[in-house]
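Mind looking over this structure? Questions follow.
Shown here: the complex without one of its protein chains, the others still in place.
To keep things simple, chains are lettered A, B and C as they appear, and every chain counts its residues starting from 1.
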Amino acid sequence: MAELIQIASDEDRDTFYLNMGPQHPSTHGVLRLRLHLKGERILSAEPIIGYSHRAHEKMAENRNYIQFLPNPSRVDYLSGMIYSIGYCQAIEKAIGLEVPERAEYIRVICNELNRISSHLLWFGTFLLDLGGVTPFLYCFDDREKILDLLDLVSGSRLTYCYGRFGGLVNDVTDDFLEGTARFCTAFRERLREYDRLVTQNVIFRNRTIGVGVMRPELAQQFGITGPCLRAMGMARDVRRDEPYGIYDRFEFDIPTRTASDCFDRYLVRIAEMEQSMRIVEQALAKLPDGPIMAKKIPRKIAPAKGEYYFAVESARGHFGMFIVSDGSEIPYRIHLRTPSFANLSTMRTVLPGTLLADTVSILGSIDIVLPEIDR
Amino acid sequence: MKETPPPPANATTEELLTQLGPLVHLDVLENLLNQARARSLWPLTFGLACCAIEMMAAGASRFDMDRFGSGVFRPSARQADVMILAGTISRKMGPVVKALWDQMPSPKWAIAMGGCTIDGGPFKYPGQYAIVEGADKIIPVDVYIPGCPPRPEALINGLLMLEQKIKAGKKFHV
Amino acid sequence: MTPRTFNDIFGNPYLAVLAATTVIMGYLTVNALMIIWMERKVAARMQRRLGPTERGKFGLLQSIYDMGKLIGKELITPTHVNKGLYLAAPVLVFAPVLALCSLIPVSQSWVFHDYDIALVLLLAFSGLAVIGIFSAGWGSNNKYSLMGAVRSVSQTIAYEIPLILSALAVVMMAKELNLYQIVAKQEGLWNIVLQPVAAVIFLISATAETNRAPFDIPEAESELIGGFHTEYSGMRFGLFFFAEYSNMIIACSLATVLFLGGWHGPLLPGILWFFIKVYALIFVMMWFRWTFPRIRFDQLLSFSWLVLTPIAIANLFVTAVVSKLV
Partner (left out) sequence: MSEASGLAAALAGIASLKTAEAPDAKSGCQGLHTVGREAIVEVGRVFREAGYMLEMLTALDMRAAEQAMHVVYQFNRFGAPDRHRVRVVVPAGEAVPSLADLFGSANWYEREAFDMLGVRFDGHPYLVRILTEEGADYHPLLKDFGVAPAAAEEAAGG
């Protein structure tokens, strides 16, 4: 893989370098892309990251396991609930703590609601990248309803800290349960509306079908996970392959497509929202009574000396936590394996040959969250 | 009106001018412009981290910053009036933020949204190497909005406070 | 049937030009501010928002505050620009608008300037704006601006042809280049009934000519930041903004004149009918903008060359044959 640091020579007068970002409307935060262009065609692309590096991993080494609890939801703020609860589950597994049934079910409901809200935001910003402003506002309107529900139980709109080692901080109210059921009904209707507004739109189809095809061999080479992988036809989902929590008790499909272009990545995510709602409805139906915190929680959270790995399926893919403990209350090292990091690194092979306008839609379609890449 | 003492006989022209004050008073015009500026704050499309999502939410349907004339997000710094610093400023990003601030035409304002831009917020700890602890270390900030992240209502409140500040005719950052 | 012009009122042609300029400036300013407000309200309503509400009744003063703010802004001239082109561009973009506006007959008894070849002048002048846009993009010495300018030039060339061809169909029917006479001949039957294909092509091309979404690729906020006006601040940017909306007025006025029968309409006075039609067309353009995503550059060009232009030529051919036979 030839590297990009080279100055265009004198004969090379009809190509130029374009620096896209870190402040650019469609790099989704503070990503910088260094593009080598000939006209509007991209010859090579190099993503430059680190503009949102906040030292989460160093912070983990400076505080104990409990104090690190607010951090995971800020690593990926769009699926904060999944990250935060995933971290709790990782520690629970490491110290062998049982979680009450009710808490497990509520965790699943909140995770899936969070997944829908994350996909909704992606949907809106993706359309915004393509120049369609209105769907963005529709999505935010629906997203607000989910945020209201999660706000009701956790107290925050974005960076949740709802899970605790051994359960949850609050029990859910009847308002939440009714609201969630109502939301699912209403949202199915909205999905049909989006289908009419966006999926059937001829401009949208022209802009996405056949654009940004990721060849299947890239999946193994780069370790692509999440909706991007499923758009390549591989039905891999951590929730199904190595079920964590109680995901093995639910019936849900793993939507896949085969063309692996922007349009397929879009369809996979739309289908995933549908599946998430299925899980939510099953969980609502089965939700048992009982406590939401484990009875015996050790005062000292200190996993035995050793190394632990725990993975969850975030809205963007495989999120893994590699925890090294030296037996004390302070982690020796926590490494976060984040999905977008791997997904974004494919850009240098996917982008060359496309047009500048496609760059924007391809970047939008892989759904990156910069602080999750930079940590 | 306050009586001004007569200038000394051997005063230079420059001293005279300083003592007499401006010959032409532009206050009226300036006040009029301030009324317009306060009501038309176009933010820079610029998100750094988590708070950017709440900034987007503030512009979207339920909260709708456009009601106050602030819904026109300008992607180019040359056309923006207010920089909403939404999220953690990493050290790598610091110079970029400064450059963007310099590119904005005056009069311009900055809103520090969220704990990170106020003083480092949750990411502040002894030995932190990655972030700029507070936006005011690099650019002058007019309004601080605490929270992690602040709710969209808080951002709108911050914008209205900035409006009050501009209407009151405080001096601008050039 | 001849309309009154400024020449008739003032007698003196110099005085007439001065008065006409003033009146047109006022006319454009009021309309542009109105349309900007309308755009924000229409967009908001389509997006389940309210749009400006707090500044004046229904937020009506919002555009005026925006203009005041832009006037009071610092005018930055970056050091890396080509000064001459950079400074000339906003003027070059805005100047043709003034000339164009004076040619449109707004009512039965009123036109600023009545020329026999008004349509030719109009189409010629509307092509001038692209020079301003190109000099903005080139003069800014910014890669995003340059790409916006290049896109703009190729887009304008591509869409000018179907635009002119569809206007030509009307000319063939009316056997007239004078806009006033073209409208006068539509009494009873509007051209849109006889020339529906030309009308649709005209509206699409006019949307592209005015750089409106879904053809707004020269500005393309999510790709090129602001395209050709990325480097402009304050009122220089304001002029681009102003010119965009003024162009919209002119494009819609021309469409009204050519296809919708200008001032013709029952009951209401002619001038009112004219504005009702113009604003309805403007609303349609806004509708486009807030519904569709943006077309990609190459698709935009192939749409013009491979779809619109052949249809326009075929339409012209049919018109020629039919008008010969009838």
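In this section, a contact is a pair of C-beta atoms (placed from the backbone, for glycine too) under 8 Å apart; a residue touches a chain by one contact, two chains touch by 3 or more.
Predicted, not measured: the structure shown is a model, and the values here were computed from it.
In the full complex, the chain left out of view touches A, B. Considering the complete assembly, chain A touches the hidden chain via residues 1-3, 5, 49-50, 53, 55, 57-58, 61-63, 93-94, 218-223, 229, 234, 236, 241-242, 306-311, 318, 320, 322, 324, 330, 332-333, 335, 337, 341-342, 345-346, 349, 374-375.
By the touch definition given at the top, chain B reaches the unshown chain through residues 90-92, 94, 125-130.
What we mean here is this: only the chains that are shown with their structure count from here on.
When chain centres are set by their Cα atoms, the one at the greatest distance from chain C is A. Chain B and chain C have centres, each the mean of its CA atoms, that are 36 Å apart. The distance from the centre of chain A to the centre of chain B, with each centre set as the mean of the Cα atoms, comes to 33 Å. Multi-chain contact residues, meaning those touching two or more other chains, occur in chain A at positions 24-25, 137-138, 141. For chain B, the set of residues that touch two or more other chains comprises 45, 60-61, 75. Within the complex formed with chain C, the residues of chain A that make contact are 16, 18, 24-26, 40, 127-134, 137-138, 141, 197, 201, 203-204, 206-207, 355-358, 360.
Note for the complex: chain B touches chain A at residues 44-50, 52-54, 56-57, 60-62, 75, 77, 87-88, 90, 92-93, 96, 100, 122-123, 125, 127-131, 148-149, 151.
The touching residues of chain A, when paired with chain B in their complex, are 22-25, 29-30, 50-55, 58-59, 62-63, 70-71, 74, 77-78, 121, 136-138, 140-141, 143-144, 147, 157-159, 370-371, 374.
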